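Okay, handing you the structure first.
The complex appears here minus one protein chain, its other protein chains still in place.
Labels run A and B following the written order; every chain starts at residue 1.
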Amino acid sequence: MKETVIKTENLTKRFGDFVAVDAISFEVYKGEIFGFLGANGAGKTTAMRMLSGLSKPTSGKAIVAGLDVFTQPEEIKKNIGYMSQRFSLYEDLTVIENIKFFGGIYGLSDKQIKQKSEELIEQLQFQNEIKKLVHDIPLGWKQKLALSVAILHEPKVVFLDEPTGGVDPATRKQFWEMIYQTADKGITVFVTTHYLDEAEYCNRISIMVDGRIDALGTPRELKEKFSATSMDEVFYKLARGAKRSDN
Amino acid sequence: MRIMKFVLQKEFRQIFRDKTLLKMIFIMPIVQLLVLPMAANFTVKNINLSIVDHDHSSYSQKFISKIFSSGYFKLAGDNPSFLESYVLIENDKADIILEIPEGFERNLTRENGQKLFIAVNAINGVKALVGSGYLNSIIMDYNNDIRSQLLQPTTFNLMPTIEVVSSNWFNPNLTYYIFMVPGILVMLITLVGGNMTALNIVKEKEIGTIEQINVTPLKKYQFLLGKLIPFWIIGMIIFSIGLMIARFAYGIIPIGNIGLMYAFLAVYLFTILGFGLLISTYAETQQQAQSLAFFFLMIFNLMGGLFTPIDSMPEWAQWITRLIPISYFINVMRMVVLKGSAFSDIQYHLLIVFVMGIILNGWAVINYKKTS
Partner (left out) sequence: MFRDRKTLLLLFGMPIVQILLFGFALTNEIKNSKIVIADFAKDIASQEIIGKIEASKNFNIEKSILSSQEIEAAFKKGEIKIAIVFPNNFNYDLRHSNKAQIQVIADASDPNTATTLTNYITSIVNDYQQDIWKTSKVPYRIMPELRMLYNPDLKGAPNFVPGVMAMVLLLVCVMMTSISIVREKELGTMEVLLVSPFKPFLVIVSKMIPYLFISLLNLVIILVLSVFLLEMPIRGSLILLVAESTLFIITALSLGLFISTVTDTQQAAMSISMLGMMLPTILLGGYMFPIENMPIALQVVSNIVPAKWFYIIVKAIMLKGLGFSYIWKETLVLAGMAMLFLLISLRNFKIRLA
């Protein structure tokens, strides 16, 4: 039996008359890489913000890591990691200072921080960069570092909000290797992306259109269901019916 | 509490990493405190006087030399005509024109009465008033000289005179910078504290790092304390440096209790940092925060009683000054430093500033919760 880490039922967020997220229900299991797709404005970010305790849902139900987003948002924050498309590290701090700071505010002990940062530097091959300002290291490295920092405290779930924006395919591939390693550790990965080829890397994906989840399943299931050869095509078929778009 | 260690470490690292910022925080106040108080001097001296002498008599010569021996006046123009003098005023080369009419000596000695014409550039009304006042009293003096020369000494003495004996307490030499240094120090701390706090928080909003902080278990109050405490400490440090500059560069030794000043400073910093915090909750970008901070700090600067007396402002403006925290601190600093006022003299000031601090910080925290 698969252990459920995220479970939502009719989760809804309204801003005035505007329904950003419209009664979505889904489950995410432990150690899974769950892709969350949709055009800009489809409601991905809003949904993710609700699940990470940043914004209170209007109605519905959502449990993250066994905790209720309505009543225990602060508890949730201790059990999740988060990395956003805008940079989540401090550019004017060095690599090691960032690690120490985030380790510290997640309540790790000095010993844990020391051990974790050594592991992390070893793994990322960052020995020569630890004293450099984050500002001065390449974008791909920053993203890898950001992910490592987001899972420093061994959360149950890590939310990645378009983590690979703006980097070349080779670096993206390396980054996905890191995501797999993360999932192997038993950390559930909840990732939004607009690179559709990346969707193929996920265990399961959901596609949001106009605030609703219009499709959910493994990449293969979805391709079969929509009789498409690629995720691109699936997405195109779904998105054609969308009312909301980028503009 | 352990978390605060990490938060403060981060804040201090970021402040101390930005060298331009660091210069602005520490060097700028020091330089300004060393230079600017000397500029703030209302004492009216070196008044440029242009004299149009139509008489050229021994009386007018004596009169003129008496004027310049007073030390208040400097001669402007070389024996000009009235029109030339007027041009001197237009060019700001002269402040006052004194016209001695033809027959000054003759009329004065024979006809018992003679007019003098004085024209003053009155754009700066106070300067005009004080300058012409000096000239007037010299004229009265000269007048008395002539009388005592021409009249029997006995008759002259019979005129009743009232002497105004004045004594200046707390600052007998009327040194202007003693008055300005404490006020300018307070102003500099306010500028640095209010401004930097506002910008520092908005910077995280603008860059987006605040989003990351929001998903961590770090509590809002911990984050905000992390922003306020460093500037609170920096404010204390600047103040201490300022006191040393006051002591060693200006020779100002506070008469009152230094501990009392620090106590007031502690509360005041709480209030002014709350002001910065409040601004940061209303601004999305650093540009907005800066414009807002500029707007208010400028008002603090000019309406806080640092340069012009609050008592002289219109009633409605005086009400505004009561809402300005700095007006209380400037006042208190001047009272404690110059007059040795004690706690009982400033307790209401302290209370008001404290209440303001509660309101500003409370307002900011409520607002901060709403917007995020």
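The rule we apply is simple: a residue touches a chain if its C-beta (ideal position, glycine included) is under 8 Å from a C-beta of that chain, and two chains touch if they have at least 3 such contacts.
The structure presented is a predicted model; accordingly, all values stated were derived computationally and were not measured.
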Interface partners of the hidden chain - shown chains only, full complex considered: B
Where the complex has a chain not shown, which of B:120, B:246 or B:364 is the residue touching it? B:120
Residue among B:7, B:49 or B:199 that touches the chain left out of view: B:199
Missing-chain contacts mapped onto chain B: 18, 20-21, 24, 28, 32, 35-36, 38-46, 48, 89-92, 108-109, 112-130, 132-133, 135-136, 139-140, 142-143, 146-147, 150-151, 157-172, 174-176, 178-179, 184, 187-188, 191-192, 195-196, 199-200, 203, 283-288, 290-295, 297-299, 301-303, 307-309, 311-314, 317, 320, 331, 334-335, 338-342, 345
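Everything that follows uses one rule, which is that only the chains that are shown with their structure count from here on.
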Taking the mean of the C-alpha atoms as each chain's centre, how many Å separate chain A from chain B? 56
Within their complex, chain A touches chain B through residues 52-54, 74, 77-78, 80, 82-84, 86-93, 97, 100-107, 133, 159
List the residues on chain B that touch chain A in their complex, please. 2-3, 5-7, 9-10, 13-14, 17-18, 207-209, 211-219
